[in-house]
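Complex shown without one protein chain; remaining protein chains in place.
After this line comes chain A, so read on.
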Amino acid sequence: MFRNNYDGDTVTYSPTGRIFQVEYALEAIKQGSAVVGLATKEHVVLVALKRNAEELGSYQKKIITVDDHLGIALAGLAPDARVLSNFLREQAMSQKMVYNRPLSVEKASNLLADKAQKNTQSYGGRPYGVGLLVAGYDETGAHLFEFQPSGSVLEYVGAAIGARSQAGRTYLERNFESYTNATKDELIVHGLNALRDTLAQDKELNSKNTSIAVVGKDTSFTLFDDDDVQPWLDRLDSTSNARSSGGAGDDDNNDDNNNDDGANPESKDEEVKDAAGDEGANEDRMETD
């Protein structure tokens, strides 16, 4: 009776002008674990929460190096991120080969956007089910872009995507002034603080589930995993690596965005949905990372 007749494929607009298949793709991002990115004029940092399918399993990689000066963090379908990162690698190599210059971060993001947008325009295909944070350093400085499968690309000084990312975004918004001129090391600590806020109640950051990447002036894209992460975790001011207990709005399933004044009515139930998706209790869904 109330079946949606307008979500069968990407080429069908709903009577209100929406493309449901694209909106479903955006939902896949929210199923993936959180990644946080933040930038100053000179550096960009990506931090990511890795997930393992089960206790004995390995943790899914969340950050992919593209070139010496460029890398991405993903939330959503990992295979789609592999396709997109391989595409970016090709583009970066082609710029090197043909023009002897590094691929500009904005150009990289625009190429991704165009590629993703094509998928929303023709019958038979599907949109990518992954969101990316694109981080890089080029001759115009350090840049952080958020990519969505709808083809939207925007530049940010701080961004977070994936499950419970609203909490991380809130941290970035509140601490915006203190990290815009931060050093590389301070920026990483801020990133970890933001990532910690996205954790579920009984989880904590450790060297196994945390990935850090940094790129910037005189720093080629470097990825820290496993033991290399521990020194950074040791720098966190709190004694616990679990999410901070104080602070209004940081409690689970509450609307973190207190200063929104109801401008974002969707965020509340999103948070509830995210909380459910994060616990891995959805065996029938496609796996997202």
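By our rule, contacts are C-beta pairs under 8 Å (C-beta built on N, C-alpha and C of every residue); 3 or more make two chains touch, one makes a residue touch a chain; residues count from 1.
The criterion applied here is as follows: contacts and distances are computed from a predicted model.
Enquirer: Quick one: find the hidden chain's UniProt protein name among "tRNA methyltransferase 10 homolog C", "Proteasome subunit beta", "Light-independent protochlorophyllide reductase subunit N" or "Trafficking protein particle complex subunit 6A".
Expert: Record says "Proteasome subunit beta".
Enquirer: From the list A:T65, A:S104 or A:T180, pick the residue that touches the absent chain.
Expert: Checking the options A:T65, A:S104 or A:T180, the one contacting the hidden chain is A:S104.
Enquirer: Footprint of the hidden chain on chain A, which residues?
Expert: These residues touch the chain not displayed: 97-101, 104, 106-107, 110, 138-140.
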